[in-house]
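Presented below is the structure to which this report refers.
This part shows subunit A:
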Amino acid sequence: MTSILQTSALAGILANDPLLSGEVGLTTLLVVLIKVVVAFVGLLLSVILMVWFERKVIADMQNRFGPNRAGPFGLFQTIADGMKLIFKEDLMPERADPFVFKLAPFLSLVPAFLTFAIVPIAGSFNDGLDGVVTILGQQTFMQVADPQIGILLFLAMSSLAVYGIMLAGWASGSKYPLLGSVRATAQMVSYEAALGLALASVLLIAGSLSTNAIVNEQSGFRWNVWMTGLVPFVIFTIAATAELNRPPFDLVEAEQELVGGFHTEYSSFRFAMFFLAEFLNTVTMSAIIVTLFFGGPSGPTFGLTNWVGVYILPFLWFFLKLLVFLCMFVLFRATLPRFRYDQVMDLGWKLLIPASLGWFLLLVAVRVASDQGWNLPATVLAAAAGLLAGAFLLVLSIRASAAKRAALSLPGEGS
Partner candidate 1 sequence: MNLIWLIPCLPLFGFLVLLVAGRKLGDPGAGWWGTGLVAASFLVVVKVFFDLLALPEEERSLTQTLFTWIPSGSFKVSIGFLADPLSILMCLFITGIGALIHLYSIGYMKGDEKFSKFFLYLNLFLASMLLLVLGDNLLLTFLGWEGVGTCSYLLISFWHTDPANASAGKKAFVTNRIGDFGFMLGTFLVWVTVGSINYADIGPAAPMIAAGTATAIALLFFLGAVGKSAQLPLSVWLPDAMAGPTPVSALIHAATMVTAGVYLITRLNPIMAQAGWANDVIAWTGAITALVAASIAIAQTDIKKVLAYSTVSQLGYMFLAVGTQNYVAGIFHMVTHAFFKALLFLGAGSVIMSMSHEQDMRKFGNLRKYLPVTFATFMIGWLAISGIPPLAGFWSKDEVLAGAFNSGPAGPVLWVIGLLVALMTAFYMTRVVIMTFFGSEKWRLTDDAHEADEVGDVESSDLVTASVAAAEHGAADHDDHHGLSPDHTPKESHWTMTAPLVVLAALSILGGAINLPFGSDFKHLEHWLEPTLAFEHELPPVPVLVLLAFAAIAVASLGIFMAYWVYSKHKIAPEKIERPVLAHAWYIDETYAKVAGGPGEAGFQGVADFDGTVVDGAVNGVGAGVLGIGNRLRPVQSGLVRSYALGISIGGALLLAFIVTRMNL
Partner candidate 2 sequence: MRVEMFTFLLTAAICLAGSAGVVLLRNPVHNALSLVATLFGVAVLFIQQGAYFLAAIQVIVYAGAIVILFLFVIMLLGVDRAEGFDRDPILGQRPAAIAVAVAILGLSLTALLSVGSRVTGQASTLAAIDGSEPNINALAKVLFTDYVFAFEITSVLLTVAVVGAVVLSRKAGPAIDLGEFPEGTTADLLEARHAAKTQRHEAEGDDSQGDDLEGDDPDDGDAEDETTQEALR
């Protein structure tokens, strides 16, 4: 029983991890199991806290108390809500498509969980270490999996998240959910392009898809947020907010227009799953941002190589960075008014995608120039000039088509 699994099937998913480089024994499986459980429980816990945190912060900003009955500071409010939802009656509209209606919440929840698998949450990246820790005598990374395709898994999961929303809206057999889901789908598909292009800039700097490698490469405060010149980070954050359907991009559930959006017809535990998925996604997305742009768990470990330096301090750094972004999302929600739908589309297609593409090309120019030994400032200037010319043309064409559309639609609107 030394080998029940050869480095083939699952190894592909978990590939770069030294855990799976040799023979796979029982201990290895145990380690994997531990990591999965820890990640799952930790994620759930963080969601519970996140929900409480958000409600509390918003309540404070609106000059009210927020949850303060269940447990100290209302900490158990989320659990109480969850219990209530589970015990509510499970309603399904008559015109709903039963199978898809039941399937949709899972399609929302599962990708949210899976994405977190690639986030490294601890491990020392200083002093030449590359985040390897030893658990039960097995060397491994502090993340559930580090596949070859690495960050592409995040993209894949974020594109799958669309299914949950889309199918939920459609399966409800009702028009507001359908409208909400069609809106959400269009929005998420649109922003995925910007997301991917901003991601590409990071990958260009990191030279690897593996999250471990990306974090490792950022150790010593060579964080991508400035290594890529801030623009990809800004674009990524905006696109991520839109991808999460969080305010100010929460057109999916615009109450004034669509009642509750795609989950109007959902109740009970199925609604809880959507709810859970939304907050899971928020946490995961923050973790991804931290991983991609802020060096993940890397940070000063003060020379400690014992468990404090390997587990506690890195996790602390990770958690602090995560907290910053969670706060940011909460603040977005609390302060920003909702976009109009056409504004969302304009922002995504006409600003974010061209901007991220242009910035990516600029970074490529810099990279090529340094590889080929060209004059760097001159190359950057030339590239920037070209990109500005392109941007100018783009603006011109957008204006021209807008003018044309206005001219065409005027008589049509009259009739």
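If you want to know what made the cut, all candidates are chains of the complex that A comes from, given by their letters.
Annotations for the structure displayed:
Keep this in mind: a residue touches a chain if its C-beta (ideal position, glycine included) is under 8 Å from a C-beta of that chain, and two chains touch if they have at least 3 such contacts; residues count from 1.
Computed from a predicted model, the values in this text were never measured in an experiment.
Interface remark: subunit A makes contact in this complex with candidate 2 (options 1 or 2, touch as defined above). Contacts from subunit A toward candidate 2 in the complex involve residues 4-6, 8-10, 12-13, 15, 97, 99-100, 103, 147-149, 152-153, 155-156, 159-160, 162-163, 166-167, 170-171, 175, 178-179, 181-182, 185-186, 189, 192, 209, 408, 411-412.
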